[in-house]
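Written out below as structure tokens is the structure these notes cover.
Shown here: the complex without one of its protein chains, the others still in place.
Note that the chains take the letters A, B and C in the order they are written out, and that residue 1 is the start of every chain.
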Amino acid sequence: MSMTQPDSKTLVDIYQKMTLIKHSDDRVIGAMKAGRMVMPYYSARGQECIPSAISVQLTDEDYLVTIYRGVHDMLAKGLPPKLLWAELAGKVTGSCKGKGGPMHLTYPSKGCMVTTGVVGASMPIACGLGLAAQLRGESRVTVANFGDGASNIGAFHESLNLAAVWKLPVIFVCQNNRYAEHTAYSKGTSVERIADRAASYNMPGLHVDGNDPIAVYNAAKQAIARARAGEGPTLIEAVTFRFNGHLIGDAGEYIPKPEYERAVKDDPYPRYRNWLVENKHATAADLDAIDASIKQLIDEAEAFAMSSAAPDASEVKRDVYATEIA
Amino acid sequence: MSMTQPDSKTLVDIYQKMTLIKHSDDRVIGAMKAGRMVMPYYSARGQECIPSAISVQLTDEDYLVTIYRGVHDMLAKGLPPKLLWAELAGKVTGSCKGKGGPMHLTYPSKGCMVTTGVVGASMPIACGLGLAAQLRGESRVTVANFGDGASNIGAFHESLNLAAVWKLPVIFVCQNNRYAEHTAYSKGTSVERIADRAASYNMPGLHVDGNDPIAVYNAAKQAIARARAGEGPTLIEAVTFRFNGHLIGDAGEYIPKPEYERAVKDDPYPRYRNWLVENKHATAADLDAIDASIKQLIDEAEAFAMSSAAPDASEVKRDVYATEIA
Amino acid sequence: MSEVKNFGDTEASKAADVNLGDAPKKAAPVNMIQSLNWALHDAMEADANVIVFGEEIADPEGGGIVKISSGLSTKYGNRVRSTPISEMGFMGAAVGAAVVGFKPVVEIMLMNFVAVCMDQITNHAAKLRFMSGGQTHVPMVIRTMTGSGFQNGGQHSDFLEAWFCHTPGIKVVMPSNPADGYGLLRSAIDDEDPVLFIEHLNNYWTPGAAPERGKKIPLGKARIHRPGKDVTVIGYSRSMLDIPPVVEKLAKEGIDCEVIDLRTVQPMDMDTILTSVKKTGRAVIVHEACRSFGVGAELSSRIHEALFRELKAPVERVASEDCPVPYAPPLEAAYLYTHAELEASIRKTLA
Partner (left out) sequence: MSEVKNFGDTEASKAADVNLGDAPKKAAPVNMIQSLNWALHDAMEADANVIVFGEEIADPEGGGIVKISSGLSTKYGNRVRSTPISEMGFMGAAVGAAVVGFKPVVEIMLMNFVAVCMDQITNHAAKLRFMSGGQTHVPMVIRTMTGSGFQNGGQHSDFLEAWFCHTPGIKVVMPSNPADGYGLLRSAIDDEDPVLFIEHLNNYWTPGAAPERGKKIPLGKARIHRPGKDVTVIGYSRSMLDIPPVVEKLAKEGIDCEVIDLRTVQPMDMDTILTSVKKTGRAVIVHEACRSFGVGAELSSRIHEALFRELKAPVERVASEDCPVPYAPPLEAAYLYTHAELEASIRKTLA
């Protein structure tokens, strides 16, 4: 894979997205610990780099599909923090009016099309979004996110094959955080690199360090170019780690201590921040300013969520069908 | 793959199985055309070689799972022709008392465990049979048959991965007859060789000419040895052709004429017969004697089927649960 | 091979004058295959967002196993595709395309195969509108066929409409005759919600009045097939072939049945049903699916709930045995309700 270095502006944009994701996540967990919010929440802390380095290359026209662990993907793609927070809080002002919650975040005007709670299900749907773009002759691409565990379910196989046979403009992004709930990678997955499974579909498979924004950026660049050129799908495996366990409340006993410690050392967020400053893509002050503006955004989002109203009970009759039920 | 030549006895045993399959099939179709039998029948004419060259290496203890197009697999494994014919004819003397029919042939005492009509479903079940043998410390192997089209369904992927992770003694045999119903191979399958998909599971994948008994014999030998040694599963792709379309009644318009003609030239049955005689593994007279004995077997099977009684209507209450329903 | 009973190869199929993809020369009776084929052609012509896919449905693959999609791929090219055998994959693809404004019509070759793609149908297609708070919706049609009587055995013959009726968010349509087939399929394709459209193998070759091209039949409305005053007999799909002869026989004895064809099973047209049963005071429900926990149960309980005091007899259910569909013809016959059972049930309400 040929590596190009994005310009400083792009690098800082990636940082900005990563910061938004990280701060939002820290704050959600804080609100949960303080008892201000209650929900099943799947933190993506540690995986910020992947959607950030991909989404800086996407437009609002491009489609995104993700999973329960998808807040980072959604924020990077443009889901407004206020609407996210209100949705997490189950408020009527949330993007899904409080009906979906963290596992079903949706915001079509930024291309955030579907979030699924069923492992594997994002991929077939992505094929349909890709098909839509192909039939309409549009250059949109569809990014389908999923986990390492999901690469073992049937929907993965069917989707990659279908996308390959139909040459669909879909990018399958496996965010390999080495665990599926509490199951270590090799207990569920028979192959060393998920990217190698692309060969079963005569499709490029790119294996990258998911904590390296430049590597992810380049893999995505290549896949996006291929998809926009009508050459078909790509599988990207981005290796990473999630620091807050499967679900908030997970104490992580199943993760060997040395592995966890190595992951902390590899944490992309502080490393990337330092790298940007060291390599003069931004000054510490620039980044501080970004941090501050994001802090404010999250403050607003939390305040908005907390002060918003809960949905009315009558909502159970609405959105089941186009016509309200009796 | 190292090739060994089986001894003449084995080669003739293979011929005998192939003859049994071919004659039975010819006669079933004859009975259907003559209006003596009515059913949805999926002929495996042309694919005789695959189960014959595999099953000569199996014992009654080994398990077999197959699909609607599986009469050849069942006969090669030992399903008695009488019980087969009576089942096809929907008689109470059939192996499944007339309740299963051609798509659900079963005969556990010869290891014929399950026949499924749902594409792909044979493979997960085979994993369970393999798991049983593994847990009991038995050396039995399980052979799971399926078609080329089935290699695109999720169950294929999940099963191969599971078998690999658990090192199950299962042999996945893809009988690639180049069509899935009326769909040509490349319209459904994104990879040139299905055997290459084995790499996704860190499993050996063997691609062989399914019309060459020696090639199939050797691939199976290797896979069986591996399974019996506890080393895990193997994927075998045996390329072949089916001459009577998907289902009897299929006129085959979707098959290009030159392809069909080439397949006729490659028909394993007459070629193998000639080869056996030319290479002095048997005389023409030996083979004629086999043919005659098999003709008699089928005569008996047909007579048995025709003269047997239909199941009684009360059978709908039986075998739903262990206890008869009220 | 006329002796081989098979899809598309029955005496009935030869009797009917199938005229795929073209307008009929005269309003001669047509069969369901013809009328559904017209509906697909007309819908694709009327709306460029209609796309069609499924196994074997393009013309090089034969235009569908009973040729319902014949001619579509030749005319509409890339909008019509045969798929790999990947129901989960292509059902999800339909969901995705529908979410951004296409109107996919996907075929599940036989109804039992919904079992390999239930997740996309019940967890996604049916729920995305609700879970997204109305931001997205899934205007797609799933066409499928099923039915006993073809010796297809336990994995190829089931009627599973009750599973989907119990899944809020999806509609279930089950036509019984060619004209309804046309009009209901057109409406299903237009509908803003996912619709499961279930066809019956036994009904494909039965000739019936030709549909008026372009005439849509609203979903959710039952049809009074025969007015009557003594007993309400409610059917849909295949049972609408069995009810009329029994009812006509009883008519000769002066038993005057009102026959209702549900057409849409979810949502059910309770107005029409309750109006009728209020009048007759008696009801019999007939379906091919096995009896227990079937559609008949819901209908029966709704009628009892609404008209308990008006009912002159308990509501009767006529349905198949609670067993898998067997292979041998005498067992297939024993599985399905008989005309005699139907007749007895109607008489029982009058006893």
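Note that in this section a residue touches a chain if its C-beta (ideal position, glycine included) is under 8 Å from a C-beta of that chain, and two chains touch if they have at least 3 such contacts.
Only a predicted model underlies this, so the values are computations on that prediction, with no experimental measurement involved.
Shown chains touched by the hidden one, complex as a whole: A, B, C. Set against the missing chain, the residues A:A44, A:A150 or A:A301 yield one that touches it, A:A150.
Remark: the omitted chain is touched by one listed residue; of B:A132, B:A199 or B:V277 this is B:A132.
Interface note for the absent chain: among A:A132, A:L276, A:I290 or A:V320, the touching residue is A:V320. The hidden chain makes contact, of the residues C:P104, C:G153 or C:P194, with C:G153.
Taking the whole complex into account, chain A touches the unshown chain at residues 32-35, 38-40, 90-91, 96, 98-101, 103-104, 116-120, 149-150, 152-155, 180-183, 187-189, 247-249, 253-254, 310-317, 320, 325. In the full complex, chain C touches the omitted chain through residues 88, 112-116, 118-119, 121-123, 126-127, 130-131, 153-155, 160, 162-163, 165-166, 168-169, 266, 289-290, 292-298, 300-301, 304-305, 308, 311, 313-317, 322-324, 326-327. Mapped onto chain B, contacts with the missing chain fall at residues 63, 65, 94-100, 104, 106-108, 113-114, 116, 118, 121, 123-132, 135, 142, 154-155, 158-159, 161-162, 165-166, 318-322.
One rule holds for everything that comes next: only the chains that are shown with their structure count from here on.
Using the mean of the Cα atoms as each chain's centre, the chain most removed from chain C is A.
Averaged C-alpha coordinates give centres for chain A and chain C that are 41 Å from one another. Computed from the mean C-alpha positions, the centre of chain B lies at a distance of 36 Å from the centre of chain C.
Residue positions of chain B with contacts to 2 or more other chains are 152-155, 187-189. Residue positions of chain C touching 2 or more other chains: 83-84, 86, 88-89.
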